[in-house]
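Please read the structure below before turning to the comments.
Only a single protein chain was left out; the remaining protein chains are all shown in position.
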Amino acid sequence: MNNTTQSDNVLEIRDLSIAYEPGKYAVNGVSASVRRNSITAIMGPSGCGKSTLLRAMNRMHELYPNILTKGDILLDGQSIFSMSVIELRRKVGMVFQRPNPFPNMTIYENVVAGFSLNDIRLKKSQRDEIVENALRNVTLWDEVKESLYRKGTFLSGGQQQRLCVARAIAFNPEVLLLDEPTSALDPIATSKIEDLLGELKKKYTLVLVTHNMSQAARISDDSMFMYLGELVESGRTGTLFTTPKDPRTEAYLTGKFG
Amino acid sequence: MSGDRVTKALLFISSLTILLLSAGIVVSLFGGAVPAFREFGLRFITSSAWNPTSGSEEYGAMSFIAGTVITSILALIICIPMAFSTSLFIAEYYRGTRTSGILRSLVDLLAGIPSIVYGFWGFYALRPLLVASGLTDQGFGVFTASLVLAIMIVPYATSLSAEIISMVPSELKEAAYSLGATRREVIFSVVIPSARSGIIASFILALGRALGETMAVTMLIGNANVIPKGLFAPGNTMASVIANQFGEASGLKMSALIAIGLLLFLITALVNYLGKLIIRRFA
Partner (left out) sequence: MTEMYQVLTDNISRRNRTNSRFRYLVIAGSVITVIPIFMIVGNLAVKGFRQINLAFFTQPAPDTFQAMMAASSGEIIPGGIANGLTGSLLMVLLASLFAIPLGLMTGIYIYENGTRRYARFIRSLTEILQGVPSIILGIIAYLWVVKNITKGYSALAGSVSLAIMMLPLIIRSTEETMRMIPLSIREAAFALGTPYYKMIYKILIPVSFSGLATGVLLALSRILGETAPLMLTALGSPAISFDVTRPVSAVPLLIWDFYNDPNMVNLVWSASLFLMVFVLSMNLLARSVASKHKYI
């Protein structure tokens, strides 16, 4: 990849619309940009299209057979729809709501799953290095270094989720997408993950969907508020939360609707 | 209150029928087989003799055990790629679409066709094709029977496999997709390892069906009371020798046939039990 043009915006969404069936738009004319090395939170009530928008960023929305997509998303200036999906997903990783380590693989194998799934052969020394780095980066190394070759199912929910983050960053992506990553976790695990995200943004760009406003306020630099498929308002988190410009944003933030 | 008691008693008594039936079946089979085992001992199981001439009667079950096992396993082998691809079609590639619904109904139709119709069709329609292909000169034999048997057991293997495959949690598949895996890679690295026991169980249960199949096999296997000499050679199975020879049998011969029936019963029960065990442990 050509890295000579390092613009400040890693991702640019241009007038993106996505429909699951003709006429019913889950995402309607959204335009926004995501700054490098920041945490961007996408919030909104259920059904507002935030998950669809997030999944469009690594083209996971295409798993639905009849999906209709209009508009564009640029990653470092290149349209993600013009590159191979495999390449895209190497550069844009994803962490899901429920921790989903592969149950038939050990912790070690889970971390390098991206490489083995993509048929990339590595020497053992390379793999060891990747595993240790990734697990250190998610502060899981000390907890699991003795049990790398056990299946990950004995880990707690929070640890499993950190394992999933490790798996996603093993590829050294540019962007990490997180779809409500802490909603299935207890408060302690949640705060550990939030701390982790704060560290990770130094190396990666994070886009986070959350239904928890206080989480967005706590950890994100920029926020996007979506309602009924439209991007109502976006901007620096501090500004958005204290002086929202749109009445809908204000209504959401003050809890008038969930 | 007495209405309750009567009902509960009635229900309980009905349940006893199953108990009595099962016991009765086992007792009758064993009882009928005793003369043969007393005469030939356990050699009966391993001997492939079948000589009904009075005065020097000698019977052994091995030819038929071999015929049953060979045709059933061959049928399973032929069935596996068909059932596997069809269940992936229904549960993965075209899941939830009308096409998969149509395919599923078509496969269910296969299960509804009576065995004798399969045998008859195999005789008049399939056999000439095989003869024309030059693989076999008469068209009867292990291969023809196994081929038709395979078609017959495909619906059982397919429907169960498809159900198991569709139960693989979509989060696992999504995780693999998000790491860049292609559809085929997701299937082989996530779906199949996850569904493996269920798929194996469905094949074992299909095997159980194949073991007991009578009419279609009888009409196509050639009815030679010997261990089949080759893939296209004639042979006989436990079920078909009973169907063919029971009507005119008496005395020792009938006991031998009942003994073969007992063996078939035990083998089928074992295979089915194994399949159900795997499903129970898996699900």
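We just call them A and B in the order they show up, numbering each chain from 1.
The definition used in the following text is that a contact is a pair of C-beta atoms (placed from the backbone, for glycine too) under 8 Å apart; a residue touches a chain by one contact, two chains touch by 3 or more.
From a predicted model like this one, the values you see are computed outputs, not experimental measurements.
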Inquiry  = Quick check: which displayed chains does the absent chain contact?
reply    = A, B
Task = Would you mind spotting which of B:151, B:172, B:252 or B:278 touches the chain that isn't drawn?
result = B:151
Ask   = Just one of B:70, B:264 or B:278 touches the chain that is missing; which is it?
value = B:264
Residue of B:55, B:112 or B:134 in touch with the missing chain, whole complex considered = B:112
Query = Considering the entire assembly, which residues of chain B contact the chain that has been omitted?
reply = 1, 3-4, 6-8, 10-12, 14-15, 17-19, 21-22, 24-25, 28-29, 32, 81-86, 88-89, 93, 103, 106-110, 112-121, 123-125, 151, 154, 158, 180, 182-185, 187, 208, 211-215, 219, 239, 242-243, 246-247, 257-258, 261, 264-265, 268-269, 272-273, 276
Message = Using the document's contact rule, name the residues of chain A that touch the chain not shown here.
response = 84, 86-87, 90, 115, 118-122, 126, 172
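Rule of thumb we're sticking to: only the chains that are shown with their structure count from here on.
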Request  = Find the geometric centre of each of chain A and chain B from their Cα atoms only, then give the gap between the two centres in Å, rounded to an integer.
outcome  = 50
Request  = Would you mind writing out the residues of chain B in touch with chain A in their complex?
outcome  = 97, 169, 171-172, 174-182, 185, 189-190, 193-194
Query = Across the complex, what residues on chain A touch chain B?
reply = 58, 60, 63, 65, 85-87, 89-90, 93-94, 96, 98, 100, 102-104, 113-114, 116-118, 164, 167-168, 171
